[in-house]
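The excerpt is restricted to a subset of chains, each kept in its original location.
First chain written, first letter: the chains are A and B, and each begins at residue 1.
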Amino acid sequence: MSCRLVATHFLVSIFLIALFTDFGQDGLYVGQLHAVISAALPEINVVDLCHAIPQHDIRAAAYLLPAYTRYLPPACIVVCVVDPGVGSERPHATCKADGRWYIGPDNGLFDVLEQHAHSFRKYHFLWPGKVSDSFHARDIYTPAACLLTESGKIDVLQAQPAEPGQKIFSADLNKIIYFDHFGNAITGLRGSSIKAESKISINSVSINHARTFSDVPKGDCFWYENANGLIEVAANQGSARDNLGLQLDDSLDLV
Amino acid sequence: MSCRLVATHFLVSIFLIALFTDFGQDGLYVGQLHAVISAALPEINVVDLCHAIPQHDIRAAAYLLPAYTRYLPPACIVVCVVDPGVGSERPHATCKADGRWYIGPDNGLFDVLEQHAHSFRKYHFLWPGKVSDSFHARDIYTPAACLLTESGKIDVLQAQPAEPGQKIFSADLNKIIYFDHFGNAITGLRGSSIKAESKISINSVSINHARTFSDVPKGDCFWYENANGLIEVAANQGSARDNLGLQLDDSLDLV
């Protein structure tokens, strides 16, 4: 009963809905999420935070999510959907982490967020009514985010605190989890986990630290803590991916 | 005269402008449409519904348009531009289909919409004033959508009911018309046109039906009615396009 009370009294004040998916910005899917929000909450702000998660790559999303939402204002909700199990029995979750709300399938997406957050609660909810079997982002998670935003009460989702379960992903991962548009290689390691004077090694190549791009000669590779707190291997005006022949999952070692 | 009266008294109430083009989301063109809208109607909601229609592919747009706008709220207008004949004499059209408005070049784009809609009217209009010869989306269709939205009257476009003409595209097409970001192959066939127990065949490969992705083993291909009502060939966590060597225009047969 106490759990239920917690949920009932939890007031939510949201002015921003952020979208974080593997749908690709340019296609048939992101626009439909915007249309759902626009119909339900025409006044709300909506931000396409990222739709470039590699397809079905829950791991990339899990490590990027806390880093790339930590600059969002509080009073936002992030609709997070990387959902290869869409239509199957995985639970629907909404979380509150450090003042921000998140909603999406509970398939590991929130594991890293939970371990990095100072405060974290996760709820599971059921979604009554008829929905498609293949597009829960549009038919469940986005409408649920709108409902939460509009009502201001977690109770509207009939959400129940989730039982603590086994996590799929640890708090840090010394591997390349994502390449950005410039060919920079982002890892699952936080900057706080490694000293600036360290050398790191990837695929037997040793890489020095630099403060930022313009501190090394054009084309040279270096590592640094990126603007979102993750260790990244980059090249000044070049592609670290191409220069070093990097691939997703390559390991990074301290030397 | 009765037609004219119909047009004059047709009140329009629009709170959402949706964009549907082959411009590519990321480039020099979509932003200019937003700028036009922002200057004319700073309060209106704008949704990038799709800018990923293959270049100049009127057919793909024609079959996707009714399916991917049927979840839009009523009281919207869709600016539809796939316009290889820009600057030539094709008419400018605005249509009302099942309560939603559409505007764009009358080059076949609205053929399938007309056949699927329960109610449909098409008007032609002239656009006075100086415009570029190569960017009518910015210079005609988007401003006309804004004018229609602002005035609330179709009459503002001096629109006349279009004479019924020959259609280029039929109501359904048993071919692959579009590949999405995941490699799913979308056809021009509605789900209602085929029974769930059917097998289909593409390029002599027989494909079973499944309810959704997670109902088949990882990598396996299946067909299903997608979340927008079209028959789609997909693979669980894989690319049907790559797995089956599919191409645009490949035919789908019932077996």
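By our rule, contacts are C-beta pairs under 8 Å (C-beta built on N, C-alpha and C of every residue); 3 or more make two chains touch, one makes a residue touch a chain.
For clarity, every value in this text was computed on a predicted model and none was experimentally measured.
*Asks:* May I ask how many copies the whole complex comprises, since the file places only 2 of them?
*Replies:* Per the structure file, the complete homomer consists of 3 copies.
The working rule: only the chains that are shown with their structure count from here on.
*Asks:* What whole-number Å value describes the gap between the mean CA coordinates of subunit A and subunit B?
*Replies:* Distance between chain centres, rounded to whole Å: 31 Å.
*Asks:* Considering only the defined contacts, which subunit A positions touch subunit B in the complex?
*Replies:* So the residues of subunit A in touch with subunit B come to 23-32, 34-36, 38-39, 42, 55-56, 84-88, 132-135, 138-139.
*Asks:* Can you tell me which positions in subunit B touch subunit A when the two form their complex?
*Replies:* 15-16, 18, 24-26, 45, 47-52, 64, 68, 71-73, 76, 178, 180-182, 211-215, 224, 226-228, 236-237
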